[in-house]
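Handing you a structure now.
Just one protein chain is left out here, and the rest sit where they should.
Should a chain be cited, it is by its letter among A and B, assigned in written order, with residues numbered from 1 in that chain.
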Amino acid sequence: MKIFNFPMTYPTTAGTDIIDITGNVAEKVREAGINEGQALISVPGSTASITTIEYERGGVRDLLEALERLAPVGIAYRHDARWGGGNGYAHVRAALLGPSVTIPVAGGRLVLGTWQQLVLVDFDNHPRQRRIFLQISGL
Amino acid sequence: MKIFNFPMTYPTTAGTDIIDITGNVAEKVREAGINEGQALISVPGSTASITTIEYERGGVRDLLEALERLAPVGIAYRHDARWGGGNGYAHVRAALLGPSVTIPVAGGRLVLGTWQQLVLVDFDNHPRQRRIFLQISGL
Partner (left out) sequence: MKIFNFPMTYPTTAGTDIIDITGNVAEKVREAGINEGQALISVPGSTASITTIEYERGGVRDLLEALERLAPVGIAYRHDARWGGGNGYAHVRAALLGPSVTIPVAGGRLVLGTWQQLVLVDFDNHPRQRRIFLQISGL
């Protein structure tokens, strides 16, 4: 069994960013040379998540609107009352969506649908250099 | 370490289907002969998810109603405006629930609760032959 760790960094803007990371992850899978195994993509941090979506402008906007219904930016958050920062909504969204996703690798490739992309969802309200952590393991 | 890949297919109907896949996954765990490790169950596609629930008619209906509150079928989705198809709600639901779940295997068995079942949740609005990908790995 082999295990490879790939820390990666994405610049994000203010407000919820949804960034397609599929190409970078697929490239690291090839680089790792794993045939069968898995790619664990995780975000160390409490204001971002990883998920998958068909990455096209319409669906991405639809997801943003659903997140706004789930944990609106404009309501009162106790996190903000205690600590300021105004990103209470981001903490709630990240806890609901979760910090990591695992995708199987088979035949040397990520097992994803044709129209399915891996995305980093950064909820935070200021620009960041967002670190994610990709671990590829297998045979 | 051994890794086994099991592609599986389930016929689904129009509208959100919640299908109990526990028996099939458990059978493949026995077939793989893994004692300690994990079962990664994933859906290659952007309109379905994997999760767990007590699989009884009441709770399944409750989950469907919660999904309807989270991303209603009847509202306007930009995905539909751009691409048609009318399954914009399915894309949003799948992104929120996520594409995969990992369950530990110990003593040769899936570590699940007595009343906990693994389910494929297919959100799409037309019948499909839905493929899922089960990867069992361990010692």
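Criterion: contacts are C-beta pairs under 8 Å (C-beta built on N, C-alpha and C of every residue); 3 or more make two chains touch, one makes a residue touch a chain.
What you see is a predicted model; the values in this text were computed from it and never measured.
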item: Omitted-chain contact residue, chosen from A:G15, A:G86 or A:P99; value: A:P99
item: Residues of chain A in contact with the chain not shown; value: 1, 3, 5, 40, 42-46, 70-71, 77-83, 88, 91-92, 94-96, 98-100, 102, 133, 135, 137
item: Residue numbers in chain B that touch the chain omitted from display; value: 1, 36-38, 51-54, 56-59, 61-63, 66, 69-70, 96-98, 101-104, 106, 111-113, 115-117, 119, 138-139
